[in-house]
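Data first, discussion second: the structure below is written as structure tokens.
Removed from the display is one protein chain of the complex; every other protein chain stays in position.
Presenting chain A:
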Amino acid sequence: MDVSHSIRERTIAENSLVILLQGLHGQVTTVDLRDESTARGRVINVDAFMNIRLEKVLYRDRRGHVSSMDDLFITGRNVRYVHIPDHMNIIETIETQLAKIHRVRNFGASGGRKEYSKKK
């Protein structure tokens, strides 16, 4: 659930829908890969390059063979679809993620002024 420590990654995330995927941390979902295999598991982390780390994964390869994996890391380039769970409010998720990035950004910039911030 942590915002990336990298300024570059925060900027990239802020400017693309990857920020929605970052709001999926902790959710169980399915990722469809470009080679038509699928992976279903709990999202541990999505970075700005859309690399996805899942745990407790059911992986179905392109031939249909299913195996389970404790931890799976998919390179962003190989992601075709990420399923957003039905119960998730997409706009709210995006806004929450943006707020997190802005909080991290203000922490360094304003020092003591943080106490008077109206944000929450």
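One rule holds in what follows: contacts are C-beta pairs under 8 Å (C-beta built on N, C-alpha and C of every residue); 3 or more make two chains touch, one makes a residue touch a chain; residues count from 1.
Following the convention adopted for this analysis, contacts and distances are computed from a predicted model.
Undergrad: Write down which listed name, "Methylosome subunit pICln", "Proteasome subunit alpha type", "V-type proton ATPase subunit" or "Armadillo repeat-containing protein 8", is the UniProt protein name of the chain that is not shown.
TA: "Methylosome subunit pICln"
Undergrad: If you put the missing chain back, which residues of chain A would it touch?
TA: Those residues of chain A that touch the unshown chain are 7-8, 10-12, 15-16, 18, 33-35, 39, 47-51, 53, 57, 59, 62, 65, 67-78, 102, 105-106, 109-110, 116, 118.
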